[in-house]
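Submitted below is the structure of interest, expressed as structure tokens.
As you look at this complex, bear in mind that one protein chain is not there, while each of the others sits in place.
Chain naming follows the written order as A, B and C, and within any one chain the residues start at number 1.
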Amino acid sequence: MIALQKISYTIAALAVVSRVGASDNGLARTPQMGWDNWNAFGCSVSETLLQQTAELIVNYGLRDLGYHYVVLDDCWSVGRNASNNNSLAADPTKFPAGMKAAADNIHDLGLGFGMYSSAGKYTCGGYAGSLGYEEVDANTWANWGVDYLKYDNCYNEGQAGTQLISYNRYNVMSKALNATGRPILYSLCNWGEDYPFNWAPTIANSWRISGDIFDDWDQADARCPCDGDDAWDCRLPGFHCSVTNIMNKVSFIVSKSQPGAWNDLDMLEVGNGGMTDAEYVAHFSMWAAVKSPLILGNDLRIVPAADLSIISNAAVIAINQDPNGSSAARRWKYATNGTDANGRAEIQMWSGTLMSTTGGDYYDFVVLLINGNNVETVLNATLADIFVDFGAGGTADEVKIPWEVRDLWANRMSTTEAQAIISANGTAGYNGTNVQTRYNATQTSYAEGLAAADELLLGNVTTTIQPSGTVSATIAPHGAAIFRLRAMPTAATKKRDEL
Amino acid sequence: MIALQKISYTIAALAVVSRVGASDNGLARTPQMGWDNWNAFGCSVSETLLQQTAELIVNYGLRDLGYHYVVLDDCWSVGRNASNNNSLAADPTKFPAGMKAAADNIHDLGLGFGMYSSAGKYTCGGYAGSLGYEEVDANTWANWGVDYLKYDNCYNEGQAGTQLISYNRYNVMSKALNATGRPILYSLCNWGEDYPFNWAPTIANSWRISGDIFDDWDQADARCPCDGDDAWDCRLPGFHCSVTNIMNKVSFIVSKSQPGAWNDLDMLEVGNGGMTDAEYVAHFSMWAAVKSPLILGNDLRIVPAADLSIISNAAVIAINQDPNGSSAARRWKYATNGTDANGRAEIQMWSGTLMSTTGGDYYDFVVLLINGNNVETVLNATLADIFVDFGAGGTADEVKIPWEVRDLWANRMSTTEAQAIISANGTAGYNGTNVQTRYNATQTSYAEGLAAADELLLGNVTTTIQPSGTVSATIAPHGAAIFRLRAMPTAATKKRDEL
Amino acid sequence: MIALQKISYTIAALAVVSRVGASDNGLARTPQMGWDNWNAFGCSVSETLLQQTAELIVNYGLRDLGYHYVVLDDCWSVGRNASNNNSLAADPTKFPAGMKAAADNIHDLGLGFGMYSSAGKYTCGGYAGSLGYEEVDANTWANWGVDYLKYDNCYNEGQAGTQLISYNRYNVMSKALNATGRPILYSLCNWGEDYPFNWAPTIANSWRISGDIFDDWDQADARCPCDGDDAWDCRLPGFHCSVTNIMNKVSFIVSKSQPGAWNDLDMLEVGNGGMTDAEYVAHFSMWAAVKSPLILGNDLRIVPAADLSIISNAAVIAINQDPNGSSAARRWKYATNGTDANGRAEIQMWSGTLMSTTGGDYYDFVVLLINGNNVETVLNATLADIFVDFGAGGTADEVKIPWEVRDLWANRMSTTEAQAIISANGTAGYNGTNVQTRYNATQTSYAEGLAAADELLLGNVTTTIQPSGTVSATIAPHGAAIFRLRAMPTAATKKRDEL
Partner (left out) sequence: MIALQKISYTIAALAVVSRVGASDNGLARTPQMGWDNWNAFGCSVSETLLQQTAELIVNYGLRDLGYHYVVLDDCWSVGRNASNNNSLAADPTKFPAGMKAAADNIHDLGLGFGMYSSAGKYTCGGYAGSLGYEEVDANTWANWGVDYLKYDNCYNEGQAGTQLISYNRYNVMSKALNATGRPILYSLCNWGEDYPFNWAPTIANSWRISGDIFDDWDQADARCPCDGDDAWDCRLPGFHCSVTNIMNKVSFIVSKSQPGAWNDLDMLEVGNGGMTDAEYVAHFSMWAAVKSPLILGNDLRIVPAADLSIISNAAVIAINQDPNGSSAARRWKYATNGTDANGRAEIQMWSGTLMSTTGGDYYDFVVLLINGNNVETVLNATLADIFVDFGAGGTADEVKIPWEVRDLWANRMSTTEAQAIISANGTAGYNGTNVQTRYNATQTSYAEGLAAADELLLGNVTTTIQPSGTVSATIAPHGAAIFRLRAMPTAATKKRDEL
């Protein structure tokens, strides 16, 4: 058995789940947030880049929205130092002050420092990998003050192909990290090979579920060959996977995510220029709804204002950081006729439970409508479909009460304000800590804010729907709408089952 | 080779099969019957729930129809007791009198007590799992008086993906159970991963063949991704699998069931409210015909009268408990036009051998017609198709004789009577032991009753069909008809092959 | 690399292939021929049945056509004798004179004796299996005088799922058989699991490629789920596989057959009554053309005359027993409109090299045309397609010469004659040894007969076709035509490549 369906049981389950720890390290009780240089910079890394970016994360208010980790990706080393226990040495050209200094600077800004390696002979970029050097490397990183490890899969010397082989390979590093005594978030990156959703939850905080993301909505690429109804069974993860491709892959395994252990849809592309504003809004909404880690992947030094406003939406982030930690699930997907340039057209509806912000017996609910058509489309989600997990065919109690519908993009920051933040760059108060109109998760956690029904986290009331009603939205081409449903305070309190 | 096709050989084979024992424990010569709390209660378990349910099983006459095991599912422990050999300890809040007392009470009612654990680090609900603790746990359960183990698959630490890895993992518990000396039915629950129908028959009494059932007829759900012609090859069993999805999965592997070792289609949803009466009738008929364990999954304290009448149908249960232990097989499935809300429409015919109740040389036969259309439909099954295993294209001897057709739902208990039983709750004689109009399997086993051609097990004579004829039925949307065919006593006795 | 394409290279290769021995036992240089009781009798075995059948094999002239092995299938033992080294004991009821006597009697008739067991805990019928007892069992069989082992796959305790696991399991018996010093043909029967065509050739003389055959042309059955373009990759071989299903499976792996090591399409169904005469003619032609072992599976005591005439066709058998040992390959398969009751309709053409009977530089060639339509159909095979392996698009030298076409069913024994043989039952000279109109392979091997261009092996001249011409045949529904093409003696001698 897998699912716990009704509210009373789920509450019981949540108490239990706290015993199940990814790596038993207590980290990532909600999906990790942060920034990684790969999508925008690849191998062009340096201490300057990290420092500049870390400062912008603070100054643009992103730190106080929860973006915590600054992750240095591949290409940072010059290999192993035979005279120093074969430990990895940082590239002195890229990091003249050394890696510990880089970490210290990041820590001084109230952020965490992430590091990259591969469970192979080489990293994907061809640098020294950690396979066979797990202990020494974990100790090196702990000594540097590393808080996070992204651990890749290249050049693994045939140690893949069955769950046990992959589990064993990645478990060596899990144990090594834990043995350091330093809490290090373990971001397993084997691209979904060998069904990591089965075996990674006890050893890692997240696991990638696909090949590398590509900054496009739905372009098919032979190099990312798994698509469609059996995309979860992918033995060639590849790369250049579109947002739609990855979202499809997670649809089959949403239940595998849980506090401390998350499906990772790869780093965000918002801000990298390959998609429209509607597409980036949808991309961010999707990643939030399925509880993917939210790791920014753009060049913050040149972030467009519109993109900054997307990644700054606290109401959407609050979906991602919901204390229940339950991913939305896809309720339906239909092919349609609004074919785009890639020959695709489909519409989808996802929904899932959220922590209650009403104090009643009903969960809040997230509803995500995705318009893959190439034209503006009105999409409809019935309460029967939204709440199908609580009873098929509209038999759920939740279908029989009215709901308040809140549009989570209604309060999106204006481009003007975003541009002002960018222009100020921390000099004029726009650093996220002293602007009252913005949510500050450093001061008040999302869990606390939701418990207090902080309006900054709840979007705008759009409408109310009656029992057996329908949530509707007019959505731009390749766009999405995301709503929070809250049980109407006037509804009769649902009776919990008593034994 | 796999199949034994003709009556004389099968008789020979049956003598042989008795030597093949699941776990060599002699249990489950017919599919196990009982009740499990998961489908209706999830983690909300308690000794009160077990006790109340056990009493209702007796009072509603279900015990005497064969429902023997009361199975306590996940979430019952508080972990391991380091000072007591690391044995599992029951949750004292949920089971204040202790687990042995719970078992004793169940035994006192003439019922068996079932227990749950997982072959992993944790159970699916996040409690302590038994992987690595098989011996100590088996001994604990034996000491408590446990008669049945449902053994799950969560958090298995990569020990899956090949038949041998899964076999070895589950075999450890098989041996541990046998070593206790107490007969404990072993219900293997790895959701069909790694083809358990190949390797489980020698170590377990049943094995699940799919992800968890969902209380719906045919809704597609991305979380149960395997469907269609290769659904038997499912590496992501998932959950939220509809009745139709599971029935399709078993169609490929019906021959793997045998006395002592059964394909398990998961616990019944009858009474949980997600399906129509016709759908529940079909669901129960299907599970019976393919020799699935019949484990009730509803809340008996609030069972609707109509649902009680379904699970009380002795004539259908007699199909399931037939001494031959031979599953019906799907003879055809066609897509049709009567599409339902889920976009599906298909009709199916299944048939299979039953013990003869006529004393002649011919087996009885079960015929199951399934109407997946969204409209009432007349379905037809030709004798040629029904008996195809005895000769293709209508060449079987069985096609050339007339048959008596008995509708196994014709004598379904009325809702009025069912309601009376519920209302009486054991106080007015409706406890199944002293009502002459009901079959009492405690007094007379199904094997004995069938040998005596007890009319309570045979349904109503509906019609007779002539050689090369057709069995027809008008069937409600998403409904099924199930018939017992008996060779007409006037037919010439079939000659067995002599050597 | 796999293929050797042109005649000169193949000649070189043939010399080489002789070094590659299945089991290194020197047996089955051409596909084994014989009889096995399973298809017609299942578990109903006895020494009487074997003796009666062996005598009929001689008396009906089948021995002298090459049917050599009398194979006793499952259900012959009563288990292991703990006081005799745990050796298997024959069932004294079925074999009162003992197994050695049964073997002696068969040997006295000039036939070989075959035996059955399973590489598992039990046989498929539930009797004691040989897994873990390979040496003692091999010795027992050698002592009894066994010449042939069919070795099954049931109850293998998870020892399947990778090539290496299956290879190791079956190799234990291969070594044990060889260690006895007695030449025992090793017929590996794991139903095609784990790609035995890759690893069985060095340890066995043949390997099954599918689940058990069913006596039908093309009926789909959920219990034999692998069909279509990826049917070779079957992880659930199942049973009840139609002739068409099995023929499709071999199409992908024809090149794996070689002298001493053959793809086994399962025992013949000719004579068991489920198919039409045209279908049985096609079935026998197919098995012959792809070099399957030809193991009769019918009840010879009641063989219909028409079926005896099919299995007695020396010209078709000569295709099967061709010294080159090269399987025909499928050149094309097309879906058509002549749909049958199972909803199928397709036509196929196969061709392959044969030993030259002309003494020239060109191989003979076999052409097999299969009509899966439900109506009589004219099928055409161009020389370009027949000889495509020697050059695509009609570029082969073989396309540029004329060919004599011989219909291998033209000289089919008449039903009258077959009935006379049956009626005589050895008493009137119809025992195959003294009838001049029949080929006697005991006296003159097929290799010798072909070398001498014995007309009894060559069918009837039907026509000649000119360069770039077409072979045509009018074929009954579900029937086949099979031709031997011989280079016209008037054609210019093809020059071999010289170095």
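Keep this in mind: a residue touches a chain if its C-beta (ideal position, glycine included) is under 8 Å from a C-beta of that chain, and two chains touch if they have at least 3 such contacts.
Keep in mind the model is a prediction, meaning the values are calculated, not measured.
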Visible partners of the omitted chain are A, C
Which of these, A:28, A:102, A:160 or A:177, touches the one chain of the complex that we don't see?
-> A:160
Which of A:132, A:183, A:238 or A:338 touches the missing chain? It is A:238
Which residue, A:95, A:141, A:195 or A:214, contacts the hidden chain when the whole complex is considered?
-> A:214
Can you name the residues of chain C that touch the chain not displayed here?
-> 1-6, 8-9, 12-13, 16-20, 162-164, 166-168, 171, 194-195, 198-199, 201-202, 229-230, 232-233, 251-255, 329-330, 333, 388-389, 391-393, 395, 497, 499
Considering the entire assembly, which residues of chain A contact the chain that has been omitted?
-> 38, 41-44, 46, 48-49, 73-75, 79, 121-122, 124-127, 152, 154-162, 165, 189, 211-212, 214-216, 219, 222-223, 225, 235-236, 238-240, 273-275
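In this text, only the chains that are shown with their structure count from here on.
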Connecting every touching chain pair, does the picture come out as line, ring, star, complete or other?
-> line
Could you tell me the distance, in whole angstrom, between the mean C-alpha positions of chain A and chain B?
-> 41
What positions in chain C touch 2 or more of the other chains?
-> none
